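Heads up, one of the protein chains got dropped from this complex, but the rest are sitting where they should.
Chain lettering (A, B and C) follows the sequence in which the chains are written, and residue indices restart at 1 in each chain.
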């Protein structure tokens, strides 16, 4: 019963087959190949406009490279205080941006509001050399707490960011889960709401190690390709990363996988909500369930073989359990966990 | 009536005379000269132990170089959310540390507490590569709000920092003002309370452009000298910076200058406190007075020729005026301001 | 007929099968898995001592992370003027080291000599803050020109580097080809000759995207793991990189693949050497053949379908063709190229 992380599961069979299909044959190196081009075409279709796509190996890299392309060393990046870029990447964005500042903001359910951003902007005076200059707003979709921004929420934040001359980055490590959760179109959830660059995740939803940095405007690409090379993230046999994305997008595998994980999350949340003394702490909109429970319950679940992380620090004898659902979580595990909790 | 900043004033005559006395004669370059050595000796005497002293040109540099020497790129520096290093240095610490993270904490009157630090430490798990590693605690003395940490407060914070394997940095841009305000010894306010490296300010209190990075333990100096050179902060004619510090420390000029500024601050605070509808917002322990007043009062003061900055954003028709006193503020200006306010 | 690069070929079937075998099952993330451990064990056996192994995705990353771990920002890295790290990585080593200096040296056949290193060391005075401090020597084995350092050559260079307090890095993007070419043991070619850290290549010899940073002494690992994370090179599903290395090392696949490529290189070189007006420019010790030929011959080869790069700038109507052989180059292509050249 592994609910610890969606990155503990292996890779989807469709994706593994796509790698095997490449074999030993020759292709130009460094992304100048047909599979990489096809991934770009697929995403342009999906996003209903020409997009500029660069495959990379993981989310930290996608986030850091995308942000660094849009943020000068003297820039500030606004994000939620619990954002992955702020607390789980060992300062990678600071490294890739050559020392830009992450300005963290608070917000309920892992989400930022225009009011919080407005407040944060007050500390960084535009044009003053003493202050890091507001350069980017980073939003996580779905959030670290399994919640999602609705398109109109994204739009309000995007408009405010643009008004202040900032670019908007979306950390879409769980993009598919958010999309399925919302039921809107990829375009609505991104450029139509003001997103300028997207970290399009695949690893947590079935790939081995593949994400795509997606720019919606060619001008924003700037010196991205040099940054990718200089940071060691340009692969010679790029088609082996691209092939993962290709299979991920083909036949809507990405949506099917996300739908499955989200449905299991709903089922798990509904089951746990029936248990006395367990409380679902945040809206379940994607593939994460945050369940507040007595320490004794958590202990019992672990004894029954369940793996999961506590979120934050236990208090008053209760823990907040983070339960992640994956495209590959066995259905039976969900029922077993609910049963063990009761 | 200039209360805008203590860095708007020129330099103390004693210090200017010391520069003139150097003349055209030869000395070895890059700090290998008698005056630079004398500054080291003076500070060793003042701090009652051998200290390791490196003159630099300003506070941003002293802070950044001191912190970078003690903080790896994957490190985190804890500081107050209003600290100069966090909001007024355009991300210089991030640049000098090659991308370390500034983890900001809140606290009343511009001061941190052990509880706040403890809370902040929870987000950065020691030994986990995902999290920036707690490396330094930076305290401003006197603080950005003109308050001071008492030695026992410093000691509690220092002990907690050391317990977590962190080093303690003190931003002493207004070190003399804090010292005079507290009436303790330089040793008590620093290494006896756990401070490992000090930015010893002189510019705001009478020098042209001179501060000293003071290490209390030789081991902490590490590769500081390479960092200073590589960042352009090693001067060939170093003795012209050292001479400022030398004159600053000779005959207790530094204490006399700070005492004068602090006394003027007390006088100003007491005067303004008598004025209806003016409220002194923070304890006045050094050379800054924060006075909450109606917008109309602030306007009237400015019309009368007073220069000062608003702190934060006006609300409810009131502004928080920051009034800085300098070693060179004319006494008459204090009386004039009080009168104009009334 | 693809002789352009050994990175144009796909992946070995044994390695693709190893990925497929992983499937969707769960394992702890970030390298804390059984396959990653097994790779470490295999390399410890191969190198006849305990080694410290970190899988990464490509050679630029292996080189940059290994060098950055051993070189401070104020350090200098000595390398050949044609080294991959000097001319083909867009300054990645400078980025990862936060601005260390690459001091390039000349040398016949792509190889450095102790005399050249000695000469280079004269510009960087140990202990002087004005000069970047000698920190690492980087050697490429096999070299960019398809030649190899014999163990006694490595030993002489290693001893000189250590004498000056420097660490020795080996860029082993084509480690297996060099080893097979020399017929010595992996230990002799590395730590017994003074190598401290090795970029152990697999991608060019059959993997999709896998290399290993191998430290021979635990103390040298320092903060490597933080650097890998901070630069985006720690993969969540690490076992998919490790599995490539695991299959690469199992049953001596790495040696068999390299042997095949080297033998084809010998055959090609011998064939071309028979052709009037073609001259083999450098000893053929691994899987590269550098053939000087008239421009007309090069044109004819390309017309016949051969892909390869010119090395340097044509002069006197002649070009220097670089012909790379791979584990997967069809045997028939070698014969065809020789025939087309004649």
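Here is the rule we use: contacts are C-beta pairs under 8 Å (C-beta built on N, C-alpha and C of every residue); 3 or more make two chains touch, one makes a residue touch a chain.
The structure displayed is predicted, hence computed values, not measured ones.
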Remark   = Per the whole complex, from A:2, A:26 or A:133 the residue touching the absent chain is A:133
Key: Hidden-chain contact residue, picked from the options C:16, C:57, C:70 or C:90   = C:90
Inquiry  = Using the touch definition from the top, which of B:23, B:127, B:183 or B:317 touches the missing chain?
reply    = B:23
Task = Please pick, from A:42, A:167, A:227 or A:260, the residue that touches the omitted chain in the full complex.
result = A:227
Key: Among B:12, B:145, B:184 or B:284, the residue in touch with the chain that has been omitted   = B:12
Query = Footprint of the hidden chain on subunit C, which residues?
reply = 73-74, 76, 87-91, 94-95, 97-102, 104, 122-124, 129-132, 312-313
Request  = Name, in rising order, the residues on subunit B that touch the hidden chain in the full complex.
outcome  = 2, 5, 7-13, 16-17, 19-20, 22-29, 56-58, 60-61, 64-65, 89-92, 95-96, 203-204, 208-209, 226, 229-237, 240-241, 328
Message = Just checking the interface: what residues of subunit A touch the absent partner chain?
response = 30, 72-74, 98-99, 129-130, 133, 223, 225-230, 234
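In this text, only the chains that are shown with their structure count from here on.
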Request  = Just grab the chain with the largest centre-to-centre distance to subunit C, centres being mean Cα coordinates.
outcome  = B
Ask   = Of the chains present, which has its C-alpha mean closest to the combined C-alpha mean?
value = A
Query = So what's the Cα centroid distance for subunit A and subunit B, whole Å?
reply = 41
Key: Between subunit A and subunit C, centroid-to-centroid distance (C-alpha), Å   = 34
Request  = Between subunit B and subunit C, tell me the centre distance in angstrom, where each centre is the average of that chain's C-alpha atoms.
outcome  = 50
Ask   = So which stretches of subunit A touch two or more other chains?
value = 89-91, 95
